[in-house]
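Beneath this line is the structure, given in structure tokens, with notes to follow.
Removed from the display is one protein chain of the complex; every other protein chain stays in position.
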Amino acid sequence: MAVMTIREAILSTLHAEMERDPDIMLLGEDVVGGNGTAGGPEAIGGIWGTSGGLFARFGPERVIDTPISESAIVGAAAGAALAGKRPVAELMFADFVGVSLDQIWNQIAKFRYMFGGRTRCPAVIRLIYGAGMNTAAQHSQSVYAMLTAMPGLKVVLPATPADAKGLLTEALRGDDPVMFFEHKALYGVKGEVPDGEHRQRFGEARMVREGGDVTIVACGRMVGFSEKACDRLAADGIGADLIDLRTTSPLDEEAILDSVEATGRLVVVDESPPRCSLAADIAALVATRAFTSLKAPPGLVTGPHSPIPFARELERAWVPSPQKVEAAVRRVLAFR
Amino acid sequence: MAKLRPFTMPKWGIEMSEGTVAEWMVAENQPFAKGTVLTLIETDKITNEVEAEADGCFVRLIAEAGQTYPVGALLAVLSDGGEASAEEVEAVIAGFRAVDARFDGSEQGVAMPPPAIERVREIPDGLAISPVAREKTQAAGLDVADLHGSGRGGRITAQDVDQALRPSVSPHLVGVLPSSPPSSCFATPMARRLSALHGVPLEGLTGSGPRGRIRKADVLAAIPAAAAVVPSSGGVEIIPMSSMRRTIARRLTEAKQTIPHFYVRRRVRADRLLALRAAAAGEQRPSVNDYLIRACALALMEVPQLNIQVQGQDIHRFASADIAVAVATERGLVTPIVTRADDRPVAEIRGVMAALIRKAKAGKLRPEEFSGGSFSLSNLGGFGVEQFDAIINPPQGAILAVGAARPEPIDDEGAIRVVPVLHLSLSCDHRAIDGADAGRFMAALAALIERPELL
Partner (left out) sequence: MQLSREALIGAYRRMATIRRFEERLHEEIKTGEIAGFTHLYAGQEAVAVGVCDHLGVDDMIVSTHRGHGHCIAKGCDVTGMMLEIFGRAGGLCKGRGGSMHIADLSVGMLGANGIVGGGAPQAVGAALAARLDGRGRVAIAFSGDGACNQGTTFEAMNMAVVTKAPAIFVFENNHYSEHTGDAYAVGTANDIASRAEAFGMKAWRADGCDYFDTHAAMGELLEHVRAGHGPAAIELDTERFYGHFEGDPQRYRGKGELDRIREERDCLKAFRAKVGQAKLLDITDLDAVDAEVAALIDGAVAEARAAPPPDPETVADDVYVDYL
């Protein structure tokens, strides 16, 4: 086991997988950086520090800096995948999915089904997402719920360095398109990462904490926030099953339902507005399939129905927090 | 005069929250020219040189090399080149206020209180309330000002009214469970938990879930098989737990797992109590236990810190002592309650207890006769047990375990005498009761038993 950050886990996994599989190629804005400048290529190594050294090792045919053209970046990934390669396309901010949405929504997601199961499109789209850094309405969103709603896409949200490695490796070995979400506030999070080959199956949730009083379902940055809430609740003798979904598509329904059947209470933590959200989806799953186990209505911890604001005070009010998770658990427990 | 400015931890990239000052490249008060490398700053992403944007010098280096500081932290005081007095430098440092640029999810002053509803007697026509909620509110004679509307804009729903009408509850908490041991087997989280709980290894189980995932049902199906391999001599009778047994099991497991118990033990001479009892009239003679119920009740009045129930974050302290008494029946343990035992003479307690025991053995106790209670008493003296510790009966805060009186030497005002002695063991919930309270209770109780004429 080596201790590393999520950033390092992603970079080292890309490195190892590109060594292993010559069909893997990387493309995106400034994934090399410095092309066409006096500083020269790799002056940046990716603005998130997740592609440094790849250009030097694998060259310009496999590590491709693109113009600012998100529709073409994602569309090119679609075409390369249809042509037998394994492209990894980076959307510098997940919000830019808006610019490229047709290529994801109408193209990549649908090829396999539309073409009678006779094709595969193993494109991995890396989307850097999340609020918390005052990057305002067009650089802070968590668009995973929207992409989870589209059949044909797998949606992955690592919360730990080990999962970043395991899930990215799995994405690069599978034959389906994968939307790989990296939270910008989690890049510096450190943790143990298994050495050598490490694959983490999709659809297998991680039980982060165990307890008998409430089930907390979270993903991405919300997992760590929920852990903090669990610590404070445990001091009062309140135990929670904390489930890190790891992937929202496929969804580990069984882990959620088994837990709620035991605890009778559900809190979902979701870094997005409430309507048609992941939180709403999981609450619906539990309400339809575990109704008789519920002792209280599900508690949903989401942002408000608004875009994400800029000012620190407003953004803090928008984003779910450990305190909001804790309050939701206490509300659910107090239901009578 | 020199122009002084704070030199702070820079922010390279929006996700940078802190940086390490790897090295200072210039010394304090050493003038430098524009473009000079001043310091090396490391982040988890890059190490970068910070160059002087203009000629100047550091009149004070504050940050230590090798240390990590948040973005915006004061690292040094920068001068445009002129000299500065120590007072001027201190003034810059004192006047500096770092900005809280954290993004760790901590909140400051962003609590969002529920929308306030103006206090009104009638339900105004314009109030945001569902029709059923309006009906229920009126039927129950509730003041809408006491209702918390959970809907958009504080709209009140029927559920909100139902909540207001029901008494507040303290949920039975199961608490934190041990983490399931790691396993490379492909299994659901609940299957892992059950595997550890029942000692059924996941290895070797066939998973019935998608892609062969081992699920809850697979582990549960393996449990009887696992039990059968335990060798037994002369066969085994399998007795399913009755619902009462399951309730006892659940409540006591919960109590022992979640209540931090501590125990206070004391022996007390019983010769005078036994003599007093022997002097009582034949048919109506109280049992030793009846005296002890009375003694506990009076001791609880003296030390009310133990006459309690623990309800969530609250301690409910009672004005009278309702003593739950453990009674063994064929179906299992029940704990009927002698209410207001502090108000009843021993003879009356005898009568109440006799009636309760009769009902308990016949299975005819009404729920209110065994629910609640502010203290418990368990006496196994009748079985010759000398001493034991009991599990607290939640939500009560303490239970007294009493053994049989047996002759033991005591120090009786300087003389060693052998008299009947009772061994008392008090179990307390340390969340609500401290050792000193328990000690005082035991002292009060011992004094009453040793001078039973006070009972």
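Going in written order, the chains are labelled A and B, and every chain counts its residues from 1.
Here, contacts are C-beta pairs under 8 Å (C-beta built on N, C-alpha and C of every residue); 3 or more make two chains touch, one makes a residue touch a chain.
These numbers come from a predicted model, not from an experiment.
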I'm checking contacts with the chain that's been left out. Which of A:G53, A:P250 or A:P307 qualifies? A:P307
Touch criterion as defined above, residue of A:D95, A:D241 or A:E326 at the omitted chain: A:D95
Touch assignment to the omitted chain, from A:I104, A:A262, A:A317 or A:L333, lands on A:A317
Using the touch rule from the top, list residues of chain B that touch the missing partner. 6, 8-14, 16, 46, 48, 70-72, 98-99, 101, 109-110, 112, 152-153
Residue ranges of chain A at the interface with the undisplayed chain: 29-30, 33-40, 43-44, 47, 65, 67-72, 95-96, 98-99, 133-139, 304-307, 309-318
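Heads up, the rule we're going with is that only the chains that are shown with their structure count from here on.
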Rounded Å distance between chain A and chain B, as computed from the means of their C-alpha atoms: 35
Residue positions on chain B within touch of chain A in the complex are 13-15, 17, 44-46, 100-101, 103, 105-110, 112, 159, 163, 166-169, 171, 173-180, 186, 188-190, 192-193, 209-211, 213, 215-216, 258, 312-313
Using the touch rule from the top, collect the residues of chain A that touch chain B in their complex. 5, 7, 47-49, 132-135, 184-185, 187-188, 201, 203-205, 207, 209-213, 221, 224-225, 228, 234, 236-241, 243, 252, 254-255, 258-259, 262-263, 295, 297, 312-313, 316-317, 319-324, 333-336
